[in-house]
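Removed: one protein chain of the complex. Kept in place: all other protein chains.
And then subunit A:
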Amino acid sequence: MTNPRVVISPSGTSALRVASALPDREAGWRLVHHLARFLDASRVPGVACVIPTYDAVLVEIDPIDVSLDGLRDYLAQAAEQIDVDRPLSQRPREFDVPVLYDLAGELDLRDVADAQGLSVDEVVRLHSEPAYVVRCLGAPGGSPMLDGPPFPRPVPRLASPRPHVPQGVVSVAGRQATITPAAAPGGWPLIGRTPLTVLDLGAEPFVPYEPGDVIRFRPIEADEYASLLGTRMEAR
């Protein structure tokens, strides 16, 4: 066999991490998400849950029903069968997310700008220009995990995480960006907030986007924030 596409490592007794070994990052991302969807659809006995992220998928198992070794071989074979060029969705949905950026200095926008050696306005421009692909759903509450804005350098995490981050905040860390659908503790610097309500516990999944969809941020003023507050986040 040529170089395997994935590196599979046990993550304890009840999970395997399947990480892409493909040199192309985009192909690796498609690989782990296609693999996750395949596992979901085929209801493999003993597989409890799959958590696909950027370059890896965590496959949670019930060790009573399946052995890690047995599943490892199966996953290695399944990964070889996947068409890594196939897009995750034929027609990605697009979401416009209005953001009241932290120009008032209540959050961390100033610190983020200083650490980048940029002005606050430049940080807002860099953050609101790109079309971001939703890479995966993360913590907390199905946050859309995005590749970060094209900042000169990674954004340092907060020295001490906040015990309570309200829902709707827009944050960046490292080379990543996200929106927080549900209040939780968090260590990512906050640069603004959206008036949209992201979480809907009546829906499955609870968030309106899925990996492969596209999110754009749009700067707004305080009055528009107030008028949009509580509006549900929906595809364009």
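The working rule: a contact is a pair of C-beta atoms (placed from the backbone, for glycine too) under 8 Å apart; a residue touches a chain by one contact, two chains touch by 3 or more; residues count from 1.
In this text, contacts and distances are computed from a predicted model.
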{"item": "From \"SLBB domain-containing protein\", \"Allophanate hydrolase\", \"Deoxyribose-phosphate aldolase\" or \"NADH-quinone oxidoreductase subunit J\", the hidden chain's UniProt protein name", "value": "\"Allophanate hydrolase\""}
{"item": "Option touching the unshown chain, where A:L31, A:V57 or A:I215 are the choices", "value": "A:V57"}
{"item": "Hidden partner chain, touching residue among A:V44, A:A78, A:V97 or A:A182", "value": "A:A182"}
{"item": "Subunit A residues that touch the omitted chain in the full complex", "value": "9-15, 17, 36, 40, 48-58, 60, 63-64, 67-69, 136-143, 145, 154, 157, 159-160, 173-176, 182-184, 199, 201, 204-207"}
